[in-house]
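All protein chains but one are shown at their positions in the complex.
Chain naming follows the written order as A, B and C, and within any one chain the residues start at number 1.
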Amino acid sequence: MNVQRKKTTAKFPLLKIESVYKAFGGVQALLDVSFDVEKGFIVGLIGPNGAGKTTLFNLIAGVYSPGRGRIIFDRADINKKKIYELVTCGISRTFQNVELFESMTVIENVMVGQHVITKCGFLGAISSLPWILKEERKAKEEAMELLAFVGLDKYADKKSSDLPFGWQRLLEIARALASKPKLLLLDEPAAGLNAVETRQLGELLKKILNRGVTMILVEHDMSLTMEISDKIVVLDQGEILAVGTPREIQSNEAVMTAYLGK
Amino acid sequence: MQEILQYIFSGITNGAIYAIIAVGFSLLYNSTEIINFAHGEFVMIGALSLVTLWGSFHLPLPLAFVLTIVVVSGTGLLFERFAIRTVKKPDHIVLVIITVGASIFLRGIAMLIWGKDAYSIPPFSSNPPIDIAGARLLIQSIWIIVISLLSVVALYFFYNKTLTGKAIRACAINKKAAWLTGIPSGKMVMLSFVLSIGMGAVAGLIIAPITMCSYDMGTMLGLKGFCAAMLGGLGSLWGALIGGFILGILEAMGVGFVSSSLKDAIAFVLLLLILFIRPGGIIQSKDVQRF
Amino acid sequence: MLKTKSFKKVILLIAIIVTGCFIVSLPAMAREVYKIGGIFAVTGRASFLGDPEKKSMEMVIKTINDKGGIDGHLLKGIIYDTEGDPTKAAMAVSKLINKDKVIAIIGPSLTPTSLAVIPFVEKAKVPLISCAAGVAITQPVKPWVFKTAQSDVLAVAAVYRHMKKQGIKKIGIITVSNAFGESGKQQLQKQAAEYGIKIVRTESFGNKDTDMTAQLTKIRKAAPDAIVCWGTNPGPAVVAKNVDQLGLNIPLYQSHGVASPKFIKLAGRSAEGIYLPTGKLLVARLLPEKDIQKKALMNYINNFETKYNSSVSGFGGYAYDAMNILAKALKGTNGNKEKIRKALEGLKGHVGVTGVFNFTKEEHNGLGADAFVMVRIHNGTWELLK
Partner (left out) sequence: MKPIKPIKKTVAGRFPRDKIYYIFFSLAVILTGLFVSNSYYLQVLTFIGINSILALSLNMLMGYAGQVSLGHAAFYGIGAYTTAILTVHYNLSPWLALPCAIFIAIFVAFLVGIPTLKLTGFYLGMGTLGFGMIVNIIFREWTDLTGGASGFVGIPSLELGPVSFYSMRNYFYLVWAALLLSIIVCKRLVNSRIGRALRSIHDSAHAAEAVGINTRNLKIQVFVLSAAFAALAGFLYAHLVSFISPGSFDFMMSVRIVTMVVIGGMASIWGSLLGASLLTLLPEWLHAFSDFEMVVYGLILMLIMIVLPQGLTKGLIDIYERSKKKDNS
C-alpha cells in the first residue's frame, strides 16, 4: 500500500484495518477491506452511496463487530470491545444527526463527555469527599476550556437543545473531545451546515489536529474533505477503490468512473 | 388419565380466554407499538355490559352480543381520542402511566355504574356437560373455544385479504410510506384501537357465563392476557393464540401437579423467563426486539 | 346440657332486667357528648362488610339519642373509611384518638385492618370493639380489644359438628388466598382431629379466578366424603358451580363468609344442597319463637329494613351488637375509658343479633357455640338444620 510518512515517524499506525469483512444476512457490506490510519492524520472516507462507508465507520466505532478480519487500535485488537470500552481506549465519535443530551446544559454535555477520564463513583458522589469535589472542579475547568476552544463558552449554562443546529454540532465535537481521545470519528460533520459554517468547521478540525488528535471523517462535502484530509480512502461496493492524497484521488480514473458513472 | 384430561379441559377453556385477550394486545402493539395496560378493564366492561343487556334487559343473545361489542368499542374509541391522541410527548413512560391511569379510571366508572357486587349469568345454552372418559367438558367451554378461534381466523382474513386490513399492516410497517400512498394513518390507528378493544369485549362476553363478573375482574385477566401475548410473541396473531393456550394449560397443570397457591405466579414467572431469554416470544425470531 | 339451660335462664333474666332498665330510665338532661369512633371498610373490596356496619352503627346511635342518650350524654358517631387498607386504618384510628378524641372505637371490618390498629389503641388506651372474624384479634387477649364477630373457631366447630353427625370422615378443603381463607384453613386443620376428621387434600384459589375445576379435580382424586370451601363472594360461587359441573356427588360445605342471599343468586342452581354455618340473623324468621335471640333479631331486622329500605346482612349485625354493648358499658362510666374497659370485661348475657355475649377477663369475644346454626340451601332459600 502506498503509505505516506509525511507527518508521522511512528512505526505502527494508530489504527490498522486488516482484511475486514462484514455481511448483514445475505448482503455483503464490506469485502476484505484493509488500510491504515497514521497518527496525526485526517483520513477522509468517501464513496458513493451504499459503498460501505457507514458500515466501516460503525465497525470502527464498535457498533458492529467484523465478521472476519481485525481492527487494531494502538497495537491492541479492538474487535470485541463494547462501544463504551472504545472510549476508554481513546476512540471518540460524533453522530450524523447530532445526538446531544437535550435536558442538560451545554457544560453538562461536555462534562458527560469526561466520563471516562473522571473517577467518582456512586459512593464517591454520595460522600462528596474533598478529592471528589476537587475532581469535579477540575473537570468543570477543563470543560470550560473545551467550550472556549469551540467558541461556546458564553453559553455554558444554556440548555443544549436551545442552541442553533450549527452550534449543537460544535458542542457535540467538544463533548467528543472531552474524553481526550487519540482518534476522533466524525460522521458527516458538515451535514446541515451552510457554507460559512462548513468553512469554520474546517478551521476547527485543523485546530483539533494541532492538539494531536487523529481523525477519520465520513463526509459528502468533497471540497471540505479534499481540503483538510491528509489521506483519502475511497470505497466502492464494499471494497477499497483507491487510497491516496487528495490530489492523487482527484486524478484517479477508477474513482472518476465510480463517481461519474461509466 | 381422567385428571389430566380434566386439567386440559380447564386449561383450554382458560387458555382460549387468555388467547383472545392476548390477540387484543398484539393487534394494538402491531400497529401502534402501544401496550394498553387498560385492556383488561375493557374485558370487564364487556362482561358487565352483557350482564346488563342479556341478564337484566333480556335482549336476545345475538343482539346483546353486538350491542356489547359496539358499546365497548365506542368506549375504546373515546379512550383513543381523548387519552392517547392528545398526548404531547408519547414517551413509553408517559403512555404506560396514562394507560394505567385509564385502567383505574375505568374501574372506578364501572364501580359507579354496576356497584361493587358480583353478577352471574347462565351459560349461552343450557345443555348438560359432556362426559369424555370421566372428564367433564362444559358446553360453555366449547362456545368459548369456538368463538375465540373464529375471531382469530376472521382477523387473519381481515388482515391478509381485505384492503383495509392490508392498509393497517402497511401503516404498521411504515407510517410515512403508507401516508404517501394515500392511506389515512390516523384512521388506521383508530381502527386498530377499535379492533383491539373489540377483541377485549369478545373476551368479556364469552367469559361472563363461566365466572362471576364484577368491576375488579379485569386487571388480573388483562395481565395474564399480556403474559400470553408475550409468551407467543408480541405482535403476532398466531403467537397470541398459542401463547394463550400454553399459559392456560400450564396453569391448570401447575395447579394439578404442583400447588394451587402458586397458580398466579406461573404466568408471571413465564413472563419473566420469556422476557429474559427470548423477548421475541416463542413464535418470533430472536432479533425482533423492537424496543 | 342442664348447665346451659340454667345458664340460659339467667341470661334471660338479666336481659329482661336490662330491657326493663332501659324502659324505666328517663330522658336525662343534656350533658357532654360522648364521641364514639367507627372505622369500617365502607368502600373498596370489603364494602359488603363496611357499608351495613356503618349504617347499623349510625342507626343504634340515633335510637339511643332519641331516647335521651346515656346518662344524659348524647352520642356522636365519627366514622371513617379504611377501604380495607391497613395503612389507612392506622391513619384513621390515629385521627379518631388524637384529633377527634373519641372515648371508644368500633371496627374495623377486616382482620388485617383490625390487627393493624390494635397497637395504636393499646398505646392510647382506648377501648376497641372489632367487627372482624380473625381469632388473632382477641387471642391472646389484649386488655383494650374486644370483638363481636364470631370467630372462625366457632364456624369451623359448627361445620365439624354437623359432619360428625353425618358420619363424614375424610374431607378436602379449598380456601381463598386471603386473610379470611387462610384463617379458616388454619382452624379447619387445627380442629379436624378433635372431631375425628381427616383432611385429605388442601387447595386454594384466587378470589377472582375464573375457573377452579383444576383444584376440584385434584380434590376429587383424593376421594373425600365432603368438600369444605372457605371464602367470601364471589369465588365460592364459582367453586359451587364447578362442583356441580364436575358432577361431584359429595356434600359441599361453605363458610359463613357467603351467608347472604347474594350467594344463592350468584351460584344459581348450583347452590342447591350446600351446607353452611351462619349467624342466626339470616334465618331469623325460621327460628322457633322460644329462641332467646328471636326478639333481638326481629327487632334489628325491622328497624334496619324500615330505615334503609334494604335487607339486613349478618355483617351489619356485628356493628349493631358492638354499639349496643358499648352503650351498655358506657353507663355510669362518665366517659372514663378505663371504666368502660372494666365494664366491657364484666358484661354478661347480652343478647345480640350475633349471639349471646359473655365477656370475661380472659374472653374478649364472649360468644358461645350457639352463635352459629347450620343451614342448607334448598329451592333457592335457606333451610334451618337442627
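Quick notes on this one:
Note that in this section a residue touches a chain if its C-beta (ideal position, glycine included) is under 8 Å from a C-beta of that chain, and two chains touch if they have at least 3 such contacts.
Worth saying up front: this structure is predicted, and the values here are computed from it rather than measured.
The missing chain, though absent from the view, touches A, B, C when the full complex is examined. Considering C:36, C:57 or C:116, the position touching the chain not shown turns out to be C:116 (whole complex). Touch with the chain that is not drawn comes from one residue among A:18, A:153 or A:197, which is A:153. Touch with the chain omitted from the figure is made, among B:77, B:139, B:253 or B:269, by B:269.
Touch with the chain omitted from the figure is made, among B:18, B:143 or B:226, by B:226. When the missing chain is restored to the complex, the residue among B:100, B:132 or B:173 that touches it is B:100. Listed by residue number, the positions of chain B touching the unshown chain are 34-35, 83, 86-89, 91-98, 100-109, 111-112, 219, 223, 226-227, 230, 261-262, 264-265, 268-269, 271-272, 275-276, 279, 289, 291. Remark: the residues of chain A touching the chain excluded from display are 61, 82-88, 92-93, 95, 99-104, 107-108, 111-116, 118, 120-122, 124-126, 128, 132-133, 135-137, 139-141, 144-145, 148-149, 153, 156-157, 175-176, 178-179. As for the chain not pictured, it touches chain C at residues 42-43, 80-81, 83-88, 90-91, 94-95, 97-99, 111-112, 115-116, 118-119, 123, 134, 136, 177-179, 181-183.
Just so it is clear, only the chains that are shown with their structure count from here on.
In terms of inter-chain touching, the protein chains here follow a pattern that is not a line, ring, star or complete graph. Here the chain pair with the top count of touching C-beta pairs is B-C. With centres taken as mean CA coordinates, the chain nearest to the overall protein centre is B.
In terms of the distance between Cα centroids, chain A is separated most widely from C. For this pair, chain B with chain C, the centres built from the Cα atoms lie 39 Å apart. Put simply, the C-alpha centre of chain A and that of chain C have 76 angstrom between them.
Taking each chain's centre as the mean of its C-alpha atoms, chain A lies 49 Å from chain B. Chain B contributes residues 3, 6-7, 9-11, 13-14, 17, 116-120, 122, 129, 131, 136, 138, 207, 210-212, 214, 216-217, 220-221, 251-252, 255-256, 260-261, 263-264 to its touches with chain C in the complex. Taken together, the chain C residues at the contact with chain B in this complex read 43, 45, 47-48, 174, 177, 203-206, 208-211, 213-215, 217-218, 220-221, 233-235, 237-238, 241, 245-247, 262, 265-268.
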